[in-house]
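I'd like to ask you about the structure that follows.
== chain A ==
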Amino acid sequence: GTETGETSSETAGDEAVAEGTVAGDGSSTVAPIMEGIVEEYAGAQPDVKVTVGTSGTGGGFEKFIQGETDFSNASRPIKEEEIASLQEAGIDYTEFQLAFDGLSVVVSQENDWVEDLTVEDLKKLWVEDGTTKKWSDINPEWPEEEVVFYAPGTDSGTYDYFNEVILEDEDLVSSATLSEDDNTLVQGIQADPNAIGFFGYAYYVANQDTLKVVSIDGVEPTNETIESGDYAPLSRPLFTYANNAALADSDAAYDFMKYTLENAGAMAEAVGYVALPQEAYDKGLADLEALK
Partner candidate 1 sequence: MTTIMTKKTVTETRSTEIAKKAVYETNQLNLWYGNNHALKNIDLEIKENEVTAIIGPSGCGKSTYLKTLNRMVELVPSVKTSGEILYRGRNIFDQDYGVEELRTRVGMVFQKPNPFPKSIYDNIAYGPRIHGIKNKKILDEIVEKSLRGAAIWEEVKDRLNDNAYSISGGQQQRICIARALAIEPDVILMDEPTSALDPISTLKVEELVQELKKDYSIIIVTHNMQQAARISDKTAFFLNGEVIEYDHTDTIFSNPSDKRTEDYISGRFG
Partner candidate 2 sequence: MRYIEHQQVIKRMNGRLLVNRIFKVIFLAATLLALLALVILLYRIVTQGAGHLSIEFLTNFASRFPEKAGIKAALIGSLWLMVVVAPTSIILGVGSAIYLEEYAKQNRITSFIRMNISNLAGVPSVVFGLLGLTIFVRAMALGNSILAAGFTMSLLILPVIVVASQEAIRSVPGELRDASYGMGATKWQTIVKIILPAAIPGILTGSILALSRAIGETAPLIVIGVPVIIQFLPAGVMDTFTALPMQIYDWSSRPQQEFQTVAAAGIMVLMAVLLFMNSIAVIIRNKFDKRY
């Protein structure tokens, strides 16, 4: 956590508009941004009660489709099936981008051999192929020790994304410790020189003292490389999907979303993600305006 996250509350907050409740759920990757925004927003609009669950991208959409939530955070774009279900349920929605996330591959600081991995190396390491993975399989100079894997829960957006770009829909190595609990991953990797894991960039930033990040094809994840797209293919945008009807009908929901878009960039930076270019937020605000 850095201190720079105190965002201003000039815009939406001053009018002391609304009261009411706003409910969101979804990606735990997006959660740190949302948590910050909710915290600041509560200072600006104490009468609006915002709850944000962290059921993961898929779980969030599930509730969104059921009409239980007003917005749903996602660390990947909405899927075809989810769009279909929403249509079936008669729910119109709007997609807003909030920030960039670099998916960071990390090892323990006690690991003194890995500095860089290629996308192929990653795939070789992480795909389940029935063998026991040893570091020496990737590079014969590396120790002949079994690799210990840590990954976010397989149903999270983070996993989906890794799955898509690295595993290409093959199975993740079955010996991996999967956890929705990010601390589980951080602690597990920290403690074991043979461990490797991946998770959202923000979590690496929060723990850069104790973890070592691996560069991918020679590019290390930084704000610059992520925003510029140089850190490929492991950077991705983060979204929130809002229920149009809720935005139109509820002042509170509209106001909160407006506040979110106005502050997402700063908050993203503050919690370790990368802000989008300002134009992207402006476009979001315009889309929002149109829904009022």
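If you want to know what made the cut, all candidates are chains of the complex that A comes from, given by their letters.
To be clear about the criterion, a contact is a pair of C-beta atoms (placed from the backbone, for glycine too) under 8 Å apart; a residue touches a chain by one contact, two chains touch by 3 or more; residues count from 1.
Since we're looking at a predicted model, the values are computed, not measured.
In summary, of the candidates 1 or 2 that share the complex with chain A, the touching one is 2. Touching candidate 2 in their complex are the following residues of chain A: 1, 3, 5, 23, 25, 31-32, 34-36, 38-39, 41-42, 46, 49-55, 68, 181-186, 203, 206-207, 210, 271.
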